[in-house]
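Of the protein chains in this complex, one is absent; all others appear in place.
To keep things simple, chains are lettered A, B and C as they appear, and every chain counts its residues starting from 1.
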Amino acid sequence: MAYNINEKGYYGEFGGAYIPEMLYPNVEELRQNYLKIMAEPSFKAEFDQLLKDYVGRPSPLYLAKRLSKKYNTKIYLKREDLNHTGAHKVNNTIGQILMAQRLGKTRIIAETGAGQHGVATATVCALMGMECIVYMGEIDIARQAPNVARMKMLGAKVVPALSGSRTLKDATNEAIRDWINNPVDTHYIIGSVVGPHPYPDMVARFQAVVSEEIQWQLKEKEGTTKPNYVVACVGGGSNAAGAFYHYLEDTSVKLIAVEAAGKGIHSGESAATSVLGREGIIHGSKTLLMQTNDGQITEPYSISAGLDYPGVGPMHAHLYKTGRAEFMSITDDEAMNAGLELSQLEGIIPAIETSHSLAIFDQKKFKPDDIVIINLSGRGDKDLNNYIDYFKL
Amino acid sequence: MAYNINEKGYYGEFGGAYIPEMLYPNVEELRQNYLKIMAEPSFKAEFDQLLKDYVGRPSPLYLAKRLSKKYNTKIYLKREDLNHTGAHKVNNTIGQILMAQRLGKTRIIAETGAGQHGVATATVCALMGMECIVYMGEIDIARQAPNVARMKMLGAKVVPALSGSRTLKDATNEAIRDWINNPVDTHYIIGSVVGPHPYPDMVARFQAVVSEEIQWQLKEKEGTTKPNYVVACVGGGSNAAGAFYHYLEDTSVKLIAVEAAGKGIHSGESAATSVLGREGIIHGSKTLLMQTNDGQITEPYSISAGLDYPGVGPMHAHLYKTGRAEFMSITDDEAMNAGLELSQLEGIIPAIETSHSLAIFDQKKFKPDDIVIINLSGRGDKDLNNYIDYFKL
Amino acid sequence: MNRINKKLQEDKKLLSIYFSAGYPNLNDTASIIQKLEESGVDMIEIGLPFSDPLADGPTIQESSTQALKNGMTTNLLFNQLATIRETVTIPLIIMGYFNPMLQYGVEAFCKKCKETGIDGLIIPDLPVDVYNEQYKSIFEKHGLINVFLITPQTRIERINFIDSISNGFIYMVSSASVTGSKSGFGDEQTNYFERISKMNLSNPQIVGFGISNNETFTQATKHAKGAIIGSAFIKHLTKNGVTNIDFFINKITSIRKSKFKKA
Partner (left out) sequence: MNRINKKLQEDKKLLSIYFSAGYPNLNDTASIIQKLEESGVDMIEIGLPFSDPLADGPTIQESSTQALKNGMTTNLLFNQLATIRETVTIPLIIMGYFNPMLQYGVEAFCKKCKETGIDGLIIPDLPVDVYNEQYKSIFEKHGLINVFLITPQTRIERINFIDSISNGFIYMVSSASVTGSKSGFGDEQTNYFERISKMNLSNPQIVGFGISNNETFTQATKHAKGAIIGSAFIKHLTKNGVTNIDFFINKITSIRKSKFKKA
């Protein structure tokens, strides 16, 4: 069984590039060049150097002793929260800005949910002196104010998406519209493993540095490259794709993808795509998505802006369909409590997205000698107001 | 000429332990044990492991190309902003919490100005499961709200200091009062190279990891361990102490300490201690401080909560007096503009404290082949509101 | 012969109108179609509303959203059109995004189109190769013409390929942009229209995007067989409801008559 992408741009039956003709030249140019460019030694060198000197990689693999003790298993945290800008998102934006430069693009657009991808994009645009426009749902602008402020400081223009649920899905629509209108000079930096091929694969490859590092870091600490479990939350799925990447074909390593159940999977306010979704097309990709019988995309809900998305990337649709990954759903309340717990047990305030991954320990028991790696996809600075309000601290 | 501390706890004529008898047992216990404990292999191992796996060290030494180009010299940024919790402060709190454990303490107190030290202390207390009380000036609580929220998330108690200028100095007074009241179970984690001996030396040694790393990192990049200049801002002086440490006795490396001039050195609203201060005693240490003719400590002012302190550590008093370091003063306006410049040229939003260091390039010209290292002491997430308000973004 | 092909053989510049089904009111669909035919329009694109119409500009997007709010569904559209062929003979095209059709079932959807008397489909996000490999035979089996888009950025080889698998007309996007976003054509567009015209493709081209009045219609159809008006017509509906449709259309066709008679 193959879990990674095939030469046609599909993960099993999922993927492809269901795009309007207006996007074809851009997407095709990217498709034809991305692997070639990524393989160029000068690209690799610049990418690696920026990840090291600018982003601060490798991110540590940290044995969380007090958390491990509490749940009687061995929990390692992959510290993507320590990356420059505070989440895994920057691994991808560094890669894509270098890609955009090599494709001769001068203007960058992006969508963002939690704002982490927007900040990471604004950051690399400042670094390279490129114009940057970030689309962000009006609701997300309100609930992730610190990240909006950061984007502005970095010189990016933040454009509110006012349609639909005014969250990530709609910001993505707006970004695609912008790209359609600016097909020559503009590169669209998609922030997750979603969108038309080759985006899911390209983003996964940029994020794959996460599992590449886990392998040698775990070897150093435990004498094996293989954990028993790798756990990651799934909005679009990029942090999970990165954490799973080098383990995809090795089924001795179990993969757990954690989705946002919002106020409860069947409450009508949820973003648990694997349970609630069906096959269909969203943002240029054939995948699982939440939709009406009629094929209208449903407005999702999660307290976490980064998981508040009605689809998942095609890789994850495939991992779900094949059973390669176990999918779990975590409610707002469970996530918030897990976020507080990590803060007070380990001194690490996680992003609310990440808190979903941390909440699985109340649902699933692990063996004392299991090695469980949680991809700590981001820090919670952007979520402080939400935590404070929620817990009335 | 010796620039580091002598066996009596003095840097030249500065330092010592001018403390009430109530503090004597605690300070003396620390004085007698700190070097011994720091030399223990188990201490070193735990300290190093936490710095690596938890804090994310080494912090990168990043060549800022666009900034270098603008100022026609070679500028490296030492990325303490990438540390867990977002500033250099955590190097010290990790060290001190391990110290406190070995001294059998169970309760931790701290003062904080910008909140970075408070967060770093709350963090290590959560990590070790210790009670944590942080004193913070009422004004600083208002202007560094994100850090207050973080401390609460981490389970610390934040106590407002309501006396005096209601800033860092007063928070320090309150912390000392607490320590006087709790002399047995409590360790006071001072956040800078201030306070009675052995604090300045102990904190400097914990921060010395910064210049230790600079040495080998620069060697890797430039083939030499010696930059031409090392630049750091000075509130109490801990990030400067760390960045200067291994270069103190090597006068071929020039040291630049940057103080906050507030609204102008002689505006009456300033914190430029080296210019405005005289020898005296503050918080248990003989050093330079801003004071009236009568020996009353002056209320300082800086837009930056972390530099808003009327003294400097005794090491810096000595570096100033001997001319070993050049002292420069940067106003609020200059700092804010330098902060915006770095954000938009390099995609790094610095703490306003750090922005002071970055502002020297308009005052001082460097040669094109000079290697200038700026200690990027912290990230600006805590200061977003201030920046946004200031620039009306 | 498919009504579209027949229409394309007429010796005149064709005016095609797009509107979102279910807008402004849920059950306006049939009467809008009838009035458009009465006004002398040559072809109609009936928009099947979609929640996330990423190639559409704000006007069409909002009309889609409103249509969905009004209760528009795929089934309902087919119901509304069930007896349309009793009253109109004009070529009818459904334009919509792929996901609703996929959920309906592509084969079922095509079958239903045929039964209803729909002549063709425009599916902006159904890629040429996916169509060609997976769906072409189904479309053909039900006598449906599938219309592909080309843009100023589409390469010659690709245009030729699209031409080779088309059996109606080519939807020539005036400029790379979402619907409704430009006003008036410059040299760039004119050159592009001319360039494509000189390719002598086997399928005629009809221009879409950015046509809002007689001036842009005239420019667009100088080198092309026809042009499609979308956003401008939706704006008319927003303002006037289903009234005065002939007035809106006449402003364009009167010009066409006077101008192109001479040609």
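Keep this in mind: contacts are C-beta pairs under 8 Å (C-beta built on N, C-alpha and C of every residue); 3 or more make two chains touch, one makes a residue touch a chain.
Predicted, not measured: the structure shown is a model, and the values here were computed from it.
Shown chains touched by the missing chain in the whole complex: B.
Contact with the omitted chain, checked across B:Asn6, B:Asn72, B:Asn181 or B:Thr251, is made by B:Asn181.
Looking at B:Asn83, B:Thr167 or B:Gln291, the residue that reaches the missing chain in the full complex is B:Gln291. On the side of chain B, touch with the chain left out of the figure occurs at residues 16-22, 24-25, 163-164, 169-170, 173, 176-177, 180-184, 278-284, 291, 293-297.
As a working rule, only the chains that are shown with their structure count from here on.
Taken pairwise by the contact criterion, the protein chains link up end to end in a single open path, with no chain closing the loop.
Averaging Cα coordinates per chain places chain A and chain B 35 Å apart.
In terms of their C-alpha centroids, the spacing between chain B and chain C amounts to 67 Å.
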